[in-house]
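Yeah, one chain of the complex is gone here, protein chain that is, but the others are all in their spots.
Entry: chain A
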Amino acid sequence: MVETSDIRVVRCGGSKVNLTPPIISSDSRFVLCTSGDLVKVYSTRTEEWLHSLQGHTNQVTGITLNPANHLQVYSCSVDGTVKLWDFIDGILIKTFVIGCPLFAIYVSEKHTGVLFLHVSMATDSKNECFQLVSVHLPKSAEQEVEAKEMSAVSSHISKNPSCTAFGRGGEYIAFARHLQLNVYFFRKQKTYSFSLKATDKKGAKNAFTCIACHPTDDCIATGHEDGKIRLWRNFIHKKEYTYSTQHWHHNAVNTLCFTPEGTHLLSGGIESVLVQWQYGAGNRKEFLPRLGGSILHISASSDGQLFCTSHSDNKITVIESSFKVCGVIQGLVKGDAVLTDLMIDPRSKALVLNGKPGHLQFYSLLRDKHLYNLDIVQQEYIYEAGLDQFEVVKAAFDIKGSWLATVEERGKKSSDLEFFLKLWAFDERTQSFVLNTTITAAHTDRIISMCFSSSEETTMLVTAAEDSQFKAWCQGADADTQQDQNFWSCDFVGSYHKLNPTNCSFSADSSLLAVSFQEVITIWSPDTWEMLTTLCQPPGVIRDLCFGRLSCSKYLLGTTTKNLLCCWNLLTCELEWSTSVDVSKLQPDPFSENVAAFSYQSKHTDLFVFKPSEPRPLFTNKNVCSEKVHRAVFVPREEPLNSCDESTQWLNRSQLYFLTQNMDLLTFSTATEEDRMLSSSKQLVIDDSVAVTPFYLLLGKHRQQQQKLNTQSHPVSDKPQQTQGSVTIKELLHTPAHVLPAASVLCSMFVNSFLISNTGVQQDPLREEMDSEKEEEDSEEEMEACDSQQELRAQGSVDEVTPKLSKAQERELKRVRKTDFSWMAGLIDSKP
């Protein structure tokens, strides 16, 4: 069928921001982190996502500041390219094509024009053998440059990028793998290696987990699996090397980072406590506890004033050097498994799924921003392995988004299952969901499926459970309850031959309810609770069930465990068509007739998008990803695309997101969409008021005062009033550093700007005189001034060449005219 190249799978929105260490720009204004195929730029002050650096076509695996220019950043990606960006303006400066997947990038000030990259050894990629190579960047003016000149530094590299670090000024590079620490000196071209025993008598696990080098001293800090931190010194001796051991973490040390001055060492691990060790003072340490998920990376700004930690719950925390959290950048929280479906909150159009334990998270995919968490379980979660605690397993929204139903359960492993069905009403006043009803024993066994009726008038919830019953729940059916609060209660209990239901679904107009019982689909009328018909297509238990939408609403689709996709015509109650395909997820688009089906075959997942009425798929994408897909959702677009291409038409109104077993949230992007985003990103200019620096305060205040003055006394002259000097300063400050001319050139320009030009001297007294006069007149003749302003504006627009002169002349004329009048009148009066 149609294999299209302009639709591709991208990681865009909801991606991991904790994959690599975040970096803080040298002025501490921005935090950069990788997020899927993008590099995102956040403000450190406001935690706002400013813009992203878009251009890689696969997962970005590493970013680092360009040591030669601190306004530029290198990024490397699995797509085999290294890109150099101007991250303030979001401009791609250069692309270096390396040609093989890259997994980490390192740079050093001493090695200009050289990048150090982690590449997978081609021979055995399965063994996860990695190589550290240095790449000389060719000097070329072209945008895209091939850089194939690689030389291997070492082939004994851990796949963990934090196990490699540059030492003091790039003199040496230290890398650890398993139990061996290697230090390679560039000048001597010699490697020293030190190994530890795998275990000792006290049961220590000595494998290396991370490395950091002191910026000024020859000291290497290594983290170990059992939580020890070792500080290695004197490592140019085979024998007389020495190390000291410090132990606070009770589990593996995930990351280590020296502050830029080297006065402190920061460490983090699973405890989610940031530990600051005073360098050279043994055990003296400070703690910043309760940071959330376990700490994966720590980075420090170049002035040492800010630290950034990235956490396992997809979060970046910005911490001041005084150990105060000053900002949290929260990504989409992905735990070990998403138990609920991916849902869209009809009100906020946010993606809803499991977040923090016991919570539902609301995540805006459009703005790629975490909105809020809704505490469902409302119990303290205890961070300890092996405890059986309540988890949200099901959730559903009604069509308007005013009701939310959740199921939480615990006791998955043990026999005594405990679960609650909770219904939440949306409170307009607080703009959040409020608990309305808790049903403790909704069923006698686990709830399998749950859905709201899709009609606007009445809301009804249907739950199907393993106790071979399905129940319909209605609001306020119970007369005994108070009138002002409408609680939910059971309206109907249905069953079919004591079979266990597997799925339930309402038709688009809520006139029909389909409940599948093993191999049989029963169709019910929700109004009368009468079973209308049964549909059956053995063999195979029904797995997924959905009604067609819009023009296809007469069709009912179902998938079975025996790899069959069936489509029934509900008017004739006959099987319209069926095809043999192993569908792991069937997802209808609520805004069109389209249905997406993910099928898992021979270790990769294929996607088919089709209309139930047409046997031919609209779109096929083979090998979307290598894992099984169980969760998918159509996310409505803010503004629909108007693509006419048949293969991309289905993406016009909504976007399909799906979640792989590796917890990667992927989506499809079309070529037109990408073009649009690229063009929009070019227009983006950093806002002036991103951060208030002392320099800004000084200049800004000055400017503001001027503006105030302008508005007060000279509303007429807006632009010309600014001195030439400030224009130059502005020019100086707003031009990116890399396009500025040499300082010597600038200097003369700068100094010149302070000199008073000849024309200015002539003009100024005139203007001042005029101003003072005008102020006197203002009180009397406000209306006139206003008029003259409008007049002037009009004239200025017509005759732009000499607006000042014309204005002055006008004034002169006016004054002359005014004075003349009285004088002439007096003269005339007296004369006769």
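Things worth noting here:
The rule is simple: contacts are C-beta pairs under 8 Å (C-beta built on N, C-alpha and C of every residue); 3 or more make two chains touch, one makes a residue touch a chain; residues count from 1.
We adopt the following convention: contacts and distances are computed from a predicted model.
When the unshown chain is looked up in UniProt, the name that turns up among "Vacuolar ATPase assembly protein VMA22", "UDP-N-acetylglucosamine transferase subunit ALG13", "Calcium and integrin binding 1 (calmyrin)" or "UTP4 small subunit processome component" is "UTP4 small subunit processome component".
One of A:Trp85, A:Phe130, A:Phe208 or A:Tyr243 touches the chain omitted from the figure, and that residue is A:Tyr243.
Touch with the chain omitted from the figure is made, among A:Gly80, A:Pro260 or A:Gly280, by A:Gly280.
Of the options A:Arg233, A:His604 or A:Arg653, the residue whose C-beta touches the omitted chain is A:Arg233. In the full complex, the hidden chain is touched by chain A at residues 168, 216-219, 233-237, 239-245, 250, 280-284.
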